[in-house]
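Handing you this structure, nothing more for now.
Heads up, one of the protein chains got dropped from this complex, but the rest are sitting where they should.
And now, chain A:
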Amino acid sequence: MTKARIDARFAALKAENRAAFVAYVMAGDPDYDRGLEILKGLPAAGADLIEVGFPFSDPMAEGPPIQRAAQRALASGMTLNKTLAMIAEFRKGDQTTPIILMGYANPLVNRGFAAFAQDAAAAGADGLIVVDIPPEEADPLADALDAEGLSLLLLSTPTSDDARLKVIARRTSGFAYYVSVAGVTGVKEADAATVAPHVARVRAAGGLPVCVGFGIKTPERAEAVARVADGVVVGSALVEEIAASLAMNETVTTRVLSKVESLAKAVRLARVASPTV
């Protein structure tokens, strides 16, 4: 049961009284080998959970950084199969860090939900976020994932009212993902004070740990959000490090993992530092 891996991680974090740092990377960005190297280095750099994006040609909710990451991954020949192969490779050396796949519906529809769920579970994935599957369309996918013990994480957003949060919670397990800004990834910045009451609403609706993502770029912002949420997700800022290191001919892995370290450290310090928000 792979849901167990997410639950165990949040139980451990609760015992430590700290928020999770969740790192998002696009599988195969900039290519399979370096993508795998980054993935393998994330836990030691401080990632408590990992979101692995699988690329899609038309990512309608992504800002330019993740759009470009998807284009780099596709150009390097990344596929859903190779994404799962990468996760299986990662699992050989790490049986405890939860991995959440994140992407768009069509590659999954193309594969078939049941076949995908079986392969993802076999590879060692723990959950799935699909940006363009809202609760209204989620049942077939949720049923397929349930059958394999995988979590579906439906997104909650600033526009979700309490009634919708309950519907979202009904088919969400593992943790709740709160999208902190109305917009695409990596553009607007999340404000901890604005986010806090929404985190409370989401937690009340489902009782799951709440991770916040979509607008967090800096250690300062990550620290502030980590005081009010159970986890902080950073994606665009990490893939921008990949873009920058490619442009400057630097070692991609070193640069990305160093950014992860600074963000993870900020998240770890959040609750021992002054609790003011």
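Criterion: a contact is a pair of C-beta atoms (placed from the backbone, for glycine too) under 8 Å apart; a residue touches a chain by one contact, two chains touch by 3 or more; residues count from 1.
As a convention for this text, contacts and distances are computed from a predicted model.
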What does the UniProt entry say the missing chain is called, choosing from "Membrane protein", "TRAP-type C4-dicarboxylate transport system permease small subunit", "GntR family transcriptional regulator" or "Tryptophan synthase beta chain"? "Tryptophan synthase beta chain"
Residue, one of A:D132, A:D146, A:D191 or A:E261, that touches the chain absent here: A:D132
Please pick, from A:A88, A:A105 or A:A196, the residue that touches the omitted chain in the full complex. A:A105
Among A:D58, A:E189, A:E220 or A:E250, contact with the omitted chain is made only by A:D58
Option from A:T79, A:T218 or A:T254 whose C-beta touches the chain left out: A:T79
Hidden partner chain, residues of chain A it touches: 55-64, 67, 74, 79-80, 104-111, 131-137, 154-161, 164, 168, 179, 182-184, 187-188
